[in-house]
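Can you keep this structure in mind? I'll have questions shortly.
For this view, one protein chain was removed and the others were kept in their places.
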Amino acid sequence: MPVVQRLAESGWLPESLKYAFVFNSLVAALILGPVLGGIGTLVVTKRLAFFSQAIGNAALTGVAIGIILGEPYTSPYVSLFSFCIIFGMAMVFTKNRTKMTTDTLIAVFLCISLAIGACILLYVTAKVNVHVLDNVLFGSILTVNELDLNVLFVISFICIFCGLRFYNRMVLSSFNPNLARVRGIKVIFLEYLFILMVTIITVASVKIIGAILVEALLVIPAASARNLSRSMRGFFFYSATFSTLSCVIGIVVPMELEIPVPSGGAIILVAAFFFAVTTAIRWLRRAYPALGKI
Amino acid sequence: MHTQVVKPAGSSREGLYFVLTTAVVIAVAAICIMHRTRAEPERVLLEYQISGYKDLNSFKQGTFVALYTAAMEIDAAHDNNEGTWLSVKDLQERFMPPFAHDRAWAMSGKLIWTQKILNKDMIHATAYLGKPSISDISGSFLLVLLHDHSTEGDYQIREPEHDEGPFKIWYSGETDVDFPERLSVRSLAIMGWKEVIPYTGDNEMKRIKG
Partner (left out) sequence: MLTKNEDPPHGPSICFEMVGLCLNNITILQDVSFTVKAGNMHCLIGPNGGGKTSLILSLLGQTPHTGRITINWIGGTTIGYVPQVLDFDRTLPITVNNFMTMICQNMPAFIRTRKKYKDIINNALRLVSMDTKGERRLGELSGGEMQRVLFAQALIPFPDLLILDEPGAGIDRGGAKVIEEIMLVLKKQKVTMVWTNHDLKQVRQMADAVTCIHKEVLFSGTPDEVLTTERVFQAFGATSSGP
């Protein structure tokens, strides 16, 4: 860190890096980017985009519960993790054990969670101002501190480990669960595990890009990668790259140009830009096959 | 060579594992939260602290709340004005309670305010002492502000639940106090000053729950 500070002050690196919180957010972006991009490929493959959305919204309720239980409101991690984990698992359990269609199920859970969150928040508004909600929903890099980074490191490590170990099996489970079971894959266990992974990475990302927008980062870079790639290798690495670039650019550019947008919003805009460009490329390839592989 | 009877599905223990895991998560969470909130100094009033909503009568509360708001302004102004603290005169010109001589001030003991500035290198501190000129209504208030500019960058991360916040408000039942020489927590506590802890969400919960 002191090295970076000196470099920043002497003009080698962007000046804003001399602030700890900027440095912290960039480190967070460099870790979060690839992890979200990678998990995003699974989210898109398994068609669980809206599941992730529901978990993002549950984070708001988790924060509310944390405040009411007395956790510091800039990092109510215990409640966040506990509530979101139980919430995610409950969704999977309900999906497996009832005949509700997935989108009805998600809608029900989303609404119940929001309602609980809103009611609790009414009680705690004496303690907290509206900006806390803002930060939870859209991220606030200004408040990223060491605790957040540590949480992010640990969670990312867990996700990377589980992701790499179970990737193939998770994809196969979504293609044909019966076939997966015959091949010895524990389909139900992996279902829960995957939702768990999405939940914990969402919670870890709440500070930086906000609860609502984590889902966007899980889906948009993967969708952009899908436009460009011809095999899984391209799919995965493009997705991780787009995601990382979106995070870094979305954090650095508004700060350098002093545009006061929330980091989450900027990141998603960059990701959307990539999506638009790759969609255009794909269309061009279709229309003019001679272009081949650009 | 062996015989296998194909087991029918549906004998999975998904439900059991789900309930078990939920229970474990809640148990772990409960332990963590108890540990976390116990570490919070605000949850328990230490010997040298009093509660802003329980221990002060309405006049003193009025002064306290006004002083709290003023403190936030002074704090922000210090950052914006490149390191200068607002003087009592500045505050009165801005009609800032409790420094301004308005009706509320008159009813709350007509506190006379004096200020001391103790800036040293990168550490800027100031204190405002308010002594009542009418006795029997209020005691004395002391507002202490501390800005440590030696931390990285100029950015102050405000975490009001953190004990080392940018300002503290102290109260003393004495009406004839000298301006304290030393402003550290320990010195003030020894001399009989009490730190006033503001109204918190906890208190709101207690008020509602009765």
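We call the chains A and B, going by the order they appear; numbering starts again at 1 in every chain.
Keep this in mind: contacts are C-beta pairs under 8 Å (C-beta built on N, C-alpha and C of every residue); 3 or more make two chains touch, one makes a residue touch a chain.
Small disclaimer: the values here were computed from a predicted structure and weren't measured.
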Chains shown that the absent chain touches, full complex: A, B
Residue in contact with the excluded chain [from A:L172, A:V248 or A:I281]: A:L172
Of B:H2, B:R103, B:K120 or B:R186, the one touching the omitted chain in the full complex: B:H2
Residues in subunit B touching the chain absent from view: 1-10
Footprint left on subunit A by the chain that the document does not show: 41, 44-45, 47, 163-165, 167-169, 171-172, 174-176, 178-179, 181-183, 225-226, 229-237
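The criterion applied here is as follows: only the chains that are shown with their structure count from here on.
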Between subunit B and subunit A, distance of the C-alpha-averaged centres to the nearest whole Å: 34
Subunit B-touching residues of subunit A, taken from the complex the two chains share: 5, 18-21, 67-74, 78-79, 81-82, 85-86, 89-90, 93, 96-97, 123-124, 126-128, 142-143, 145, 188
Complex contacts: residues of subunit B adjacent to subunit A: 12, 14-15, 18, 21-22, 25-26, 28-29, 32-33, 36-37, 40, 43, 152-153, 155, 157, 159, 161, 199-205, 208
